[in-house]
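Here the complex is missing a single protein chain, while all its other protein chains stay put.
Chain lettering (A, B and C) follows the sequence in which the chains are written, and residue indices restart at 1 in each chain.
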Amino acid sequence: MKDSAVLLIDCPDQRGLVARVSSLLYAHGANILHADQHQDHNLGLFFMRVEWGLADGSPSSPHAFDLEAFKTAFAPLAASLGMNWQLTVGTRRPRMALFCSQYLHCMADLLHRWRTGELSCEIPVIVSNHRDVEKLAAFYDVPFEHVPVTAATRAEAEARQVELLERHGVDFVVLARYMQILSPEFVRRSPNSIINVHHSFLPAFTGAKPYHAAHARGVKLIGATSHYVTEILDDGPIIEQDVARISHRDQVEDLVERGRDLERIVLSRAVRWHLDRRILCYGNKTVVFD
Amino acid sequence: MKDSAVLLIDCPDQRGLVARVSSLLYAHGANILHADQHQDHNLGLFFMRVEWGLADGSPSSPHAFDLEAFKTAFAPLAASLGMNWQLTVGTRRPRMALFCSQYLHCMADLLHRWRTGELSCEIPVIVSNHRDVEKLAAFYDVPFEHVPVTAATRAEAEARQVELLERHGVDFVVLARYMQILSPEFVRRSPNSIINVHHSFLPAFTGAKPYHAAHARGVKLIGATSHYVTEILDDGPIIEQDVARISHRDQVEDLVERGRDLERIVLSRAVRWHLDRRILCYGNKTVVFD
Amino acid sequence: MKDSAVLLIDCPDQRGLVARVSSLLYAHGANILHADQHQDHNLGLFFMRVEWGLADGSPSSPHAFDLEAFKTAFAPLAASLGMNWQLTVGTRRPRMALFCSQYLHCMADLLHRWRTGELSCEIPVIVSNHRDVEKLAAFYDVPFEHVPVTAATRAEAEARQVELLERHGVDFVVLARYMQILSPEFVRRSPNSIINVHHSFLPAFTGAKPYHAAHARGVKLIGATSHYVTEILDDGPIIEQDVARISHRDQVEDLVERGRDLERIVLSRAVRWHLDRRILCYGNKTVVFD
Partner (left out) sequence: MKDSAVLLIDCPDQRGLVARVSSLLYAHGANILHADQHQDHNLGLFFMRVEWGLADGSPSSPHAFDLEAFKTAFAPLAASLGMNWQLTVGTRRPRMALFCSQYLHCMADLLHRWRTGELSCEIPVIVSNHRDVEKLAAFYDVPFEHVPVTAATRAEAEARQVELLERHGVDFVVLARYMQILSPEFVRRSPNSIINVHHSFLPAFTGAKPYHAAHARGVKLIGATSHYVTEILDDGPIIEQDVARISHRDQVEDLVERGRDLERIVLSRAVRWHLDRRILCYGNKTVVFD
């Protein structure tokens, strides 16, 4: 979405919403690249994602798309229809902070995807309560900050983390197997802006040691889940899940190993979809536009 | 889609298509239930599926949706934009003919889904070159026609089949493991109106005995494919595919058994999506709207 | 396993178990068709499944395998090694009772598989608290017994069910979406002999209305689980699980429909594996031999 704009809308459903939004875009000469809508008929809600080009003009509007003019026209329409909306311009790369502890498979995976252009963002800082990631951060030329956390220093550590996020102008945080629980205050700072990966098929096996719990229960599939963090542990809106088949032959350590592939995949998809502005949260659920 | 209308459109892409279609629907008071678009940027094509309610009116148009008025207004717009379009009304149930030979798992599955309301259509006739299906057809109260086929009588048998399709006002044909090859003339009668299931992950293992071929090649997954029939064997637009994991322990008969579950699923999905008017064919491919 | 015998063993692990069992079989001229072992190193347990032909002799033992002679020799060995063991002869077809309520998709699926030879067993009786299945039972020539259940008559109904199971010499019961909870007494009658399908990915969403719960939680995959019934609801040893991807577009009724395919598959696999004597229970888990 480098040279494009994305408009995300949610509002009470009513007739004519698509017509009114698409007509306004057409009137401003937008070249729509993707458009998708969803209605939740039970809740009476309407969701829309529309993406259009910014660089190329049209016969009737030969220059680049005039975003300011569109916003000026759209704001009163949105207000009259009770819309929540976010307009994002692809030319500005979001700033993502990565948090991890000692397991580095998700971190290594995200950094490689970022280096090869799969993730279109800036990574101004990597934060960890351990030093294991330091060399990897250096290899990818990302500043590393060591913020140890103990029961006694938790509040202080979080204050330091917040200061780092603010200093680096961070837009969202990805917990790439960060094993510390964040305080409600930290989570409340920026709703739907912290992405976590949990190594189970939520809502099964919340909390610590989910692979041990899965092994004890004798399940035949293990899973992993990426979700936005809320104040309740492992309970936030689910972004993506995947599973892998296991058998009685697999011990806990085999589950851990198989699970790493799942964790990498569900977390990297969540990050990519977040960057592509494909995700809308409502209630405790997500709409993920294709 | 019982009380709804579905409009399927494909045309050269240009700006304003969504705006113009949705504005026209809005002007006629449509209550849009689902709308989805797709652009193929390489081919410069636009695809749209929009579904709206027929029974319920609106404040500005309190009675049932006036379909004729909409068609009268839409036709010239569509012509001016070079649109191919199909407008289907859910109140008319399509008429599906089922063909089979001796393997009855897909047939039994489709009939059960139909009986329980999962497939919203009429089944005026079941045709087979064998008599194995006769009792099953009777159980579901579907007329059965035995049309034997030999090399010598192929043309005659097809003439009889065509006569049956016409007499029963059949809209589309589902080949539920029908093991005879249809002539090009038969296929040309009604493009994209014959759905087949092939027991491999196409384009691998076209032709006869695909499970034997899969076993001989030593693949680790087997598949099944539902597709529209074209004049070239196993080459038509793919509607759905699925796979299952196998191992070195599985002999050909195991693949046949595992494969039956895949065949049932990919064929029943194809039939349902066809009935829901979710499928648009272009070139030799399909758009399957969610 | 028509003309074969299957020996299932579990015992404390120690050296030489495979050697001693396989040597004894070899000494009796067995033609081993499949053999599989598993050790749970944490629990120090050994599991073995071995299947051999009964009809064909060998140069040293040209007649059919002498099962009685083998049993006479094996029993003291097994006792000395602390083995639990079950020896099953494929020539005797197990007797399966099917229970259902009003949803018939699993029932129709199992009966079709049975008719086509996929499930090698007798079905002496179908039991239901409703009459919906009656015609289907008649089509497959299986005796149907209507046993209504109300809160007031639960004990009486179970007594009737037990009487039916005994009269028909039933070996195991399959709950094909039977919506009544069985009493602990009923379950204790025959451990690991009642197979249930639960329409969720256990241990997530135990209890009633799991698809509603899955929809409310916003999961991205739904599942189904087949398991042996124990006295604790939805808690018995898991035999098989599978999942299907869903999206925000899917309403509860879509989950129900997608889920039916999962339920059919996980339940039919469980029944087949149970019939093939592939399943060993230990603790609250299963070993399912390939």
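In this section, a residue touches a chain if its C-beta (ideal position, glycine included) is under 8 Å from a C-beta of that chain, and two chains touch if they have at least 3 such contacts.
What you see is a predicted model; the values in this text were computed from it and never measured.
A.B. asks: Among C:D3, C:D36 or C:D254, which one touches the chain that has been omitted from the display?
C.D. replies: C:D36
A.B. asks: Which residue from B:C121, B:V219 or B:L233 sits in contact with the chain not drawn here?
C.D. replies: Missing-chain contact among the listed residues: B:V219.
A.B. asks: Which parts of subunit B face the unshown chain closely enough to count as touching?
C.D. replies: Answer for subunit B: residues 38, 40-42, 201-205, 217-221, 223, 237-243, 247-249, 251, 283-288 touch the chain left out.
A.B. asks: Applying the definition given at the start, please give the residues of subunit A touching the unseen chain.
C.D. replies: Looking at subunit A, the ones touching the missing chain are residues 104-105, 108-109, 112, 116, 118, 135, 139, 247, 249, 257, 261, 265, 290.
A.B. asks: Which positions on subunit C touch the chain that was left off?
C.D. replies: 15-16, 18-20, 22-23, 25-26, 29-37, 39, 41, 58, 245, 290
Please note the rule applied: only the chains that are shown with their structure count from here on.
A.B. asks: Ranking chain pairs by contacts, what comes out on top?
C.D. replies: By number of C-beta pairs in contact, the leading chain pair is A-C.
A.B. asks: Taking each chain's centre as the average of its Cα atoms, which is closest to the average over all protein Cα atoms shown?
C.D. replies: B
A.B. asks: Compare the CA centroid of subunit C with every other chain's and tell me the farthest one.
C.D. replies: Here the answer is chain A, farthest from subunit C.
A.B. asks: Interface check for copies subunit A and subunit C. Shared numbers divided by all numbers used: above half gives same, below half gives different; which is it?
C.D. replies: Shared-number fraction above one half, so same.
A.B. asks: Determine the centre-to-centre distance between subunit A and subunit C, using the mean Cα coordinates as centres, and give it in whole Å.
C.D. replies: That gives a centre separation of 42 Å.
A.B. asks: Give me the residues of subunit B that touch two or more other chains.
C.D. replies: 290, in rising order.
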